[in-house]
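One protein chain omitted, others in place.
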Amino acid sequence: AAQETTLRVSNWLPPSHPIVKDIVQPWAEQVEEATEGRVEVQILDAPLGPPPAHFDLAATGAADVTFGVHGYTPGRFALTDIAELPFLTPSAEALSVGLWRLHENMLAEQNEHEGVKVLALWGHGPGHLFTTGGDVTPLDALEGAKVRVAGAVTNQLAEEMGMVPLQAPAPQTYELLSGGVADGIFFPYESIPFFKLDSIIEKGLRVPGGLYNVSFFFVMNEGTWNELSEENKAAIDSVSGEPLVRMAGQAWDNADAAGLEAIRDTVEFHDATDAEMEEIRAEAQAIYDAVREKVEAKGVDFDAALQMLQDETAKVASE
Amino acid sequence: MTHDKTGAGRRVRALRQTFRRITAVLTGVLLLALTGVTLVDVLGRYFFSSPLPGASEMTELLVMAIVFAGLPAICLDDGHITVDLFTAQLEGRAAEIQTMAGRLVVALMLAIVSWQLWEHGTRLGSYGETTIYLRFSLSPVAKAASALCGASALIVFAMAVMCLPKGVSEDI
């Protein structure tokens, strides 16, 4: 059949990033295949705005499809913060599918993603703490260390752990760490080689389920979606939602595995001891409380939502 | 410029002068604050392990304030950069028409930008969007920028219809 529609994707990451290479591009190909060429997906050469603008770009229709980070627009999304809490990520795939099922069952009805059709939500792999040489154990050794944080969760965690949080965009991390402006950073494995930090990072602190996560959205403008034929909608649905979320999670897990492989010999990892875990758990309580407050303010039962996320994540993890 | 010798011409010059002075003091304070934020942040971090919380956000907001606060005075002076490769040769009526047309385009675009900044501010307000660390509400920021653009649009429109003489780069 002849091509009917072109979907424009605004992309703010380099083409080599796993999100582009292993999530957006494969999805684009799947859409073209599922619609038998009636819908074409065009990834724009340059983004139409800075990263935080990407939800609005889709909501206003400037782009048809965008992806982005919920935490870049503070105040707008509260519910997806649940997936960013410490200790919840056995793998990116398990957490992502858990988040997606939670979204479909309890979060979607709150309509936080107004103006768009949500194609997928996902999280990256478990986040860890890395340093350029400073000790990560005992935990007191981290006191006063300057650490680049990834958002509100890691900012609060850094403060609770007695560190000095630094706020800077991800592309500036090499500059911060190589120059010695920062002593450490919160990142998943994948990001260490991706941002060329592998030659600088020497030590890592790991906890089961990770110290934090970051939740992402992948969305289509609602008007664009409504104008599609029923046939095309069904075709796109067949390659979006849970299958896409699963693919995204797997992509992160693969990227993390490659990242770990790249730094395995050069980074000295310390897995938190039971005593240290107790300490970190106590410090993380404040973060759980903060998210609870935000979530309940939106009328969602935090305990039930957290329970569901943990149950579904565990289900996928044991597959 | 024959206007310059009339009372109206003098009043325009005085008005421009006043605008420049107010803008100079206002943006001057903002620029010093902008410098101060980096100094306090870096020196605090280096010597006392305590950076200025939210320094990068203060920097962002101060830059925005400088850019938009400077706009009305620049518009009143016809201070935006133009290419006069061809238009410099125009004289008399033709030059007046060219100046007026240029100003009308500027006024129109500023009006649209002002309108859309207001809309954007309303959108940000409806989500309750804030900055990440300082939790500074962003909707009023967009609306203030909108107001400054709107005022500048009115200034340029008035200059166009009143055929005011072209502003020149003058001291404060």
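Here the chain labels run A and B in written order, and each chain numbers its own residues starting at 1.
Note that a residue touches a chain if its C-beta (ideal position, glycine included) is under 8 Å from a C-beta of that chain, and two chains touch if they have at least 3 such contacts.
The rule we apply is simple: contacts and distances are computed from a predicted model.
Engineer: Missing chain, UniProt name, options "TRAP transporter large permease protein", "Dibenzothiophene desulfurase", "Glutamyl-tRNA(Gln) amidotransferase subunit A" or "AAA family ATPase": which is it?
Structural biologist: Hidden chain identified via UniProt as "TRAP transporter large permease protein".
Engineer: Kindly state which of the options B:14, B:105 or B:162 is in contact with the chain not pictured.
Structural biologist: B:105
Engineer: Sort through A:65, A:99, A:118 or A:176 and give me the one touching the missing partner chain.
Structural biologist: A:176
Engineer: Tell me which of A:14, A:138, A:162 or A:208 is the one touching the absent chain.
Structural biologist: A:14
Engineer: Extract the touching residues of chain B with respect to the undisplayed chain.
Structural biologist: Chain B touches the chain not shown through residues 20, 23-25, 27-28, 30-32, 34-39, 41-42, 46, 56, 59-64, 66-71, 73-74, 79-88, 98-99, 101-102, 105-106, 108-110, 112-113, 115-121, 141-142, 145, 149, 169, 171-172.
Engineer: If you put the missing chain back, which residues of chain A would it touch?
Structural biologist: Considering the whole complex, chain A reaches the absent chain at 8, 14-16, 44-46, 48-50, 52-53, 56-57, 60-62, 168-169, 171-172, 174-176, 178-181, 195-196.
One rule holds in what follows: only the chains that are shown with their structure count from here on.
Engineer: Can you check the complex and tell me which residues of chain A touch chain B?
Structural biologist: Contact set of chain A toward chain B: 56, 71, 73-76, 144, 146, 151-152, 155, 164, 166-168, 181.
Engineer: Quick check: in the complex, which residue numbers of chain B touch chain A?
Structural biologist: Residue list for chain B touching chain A: 45, 49-51, 54-57, 123, 127-133, 135.
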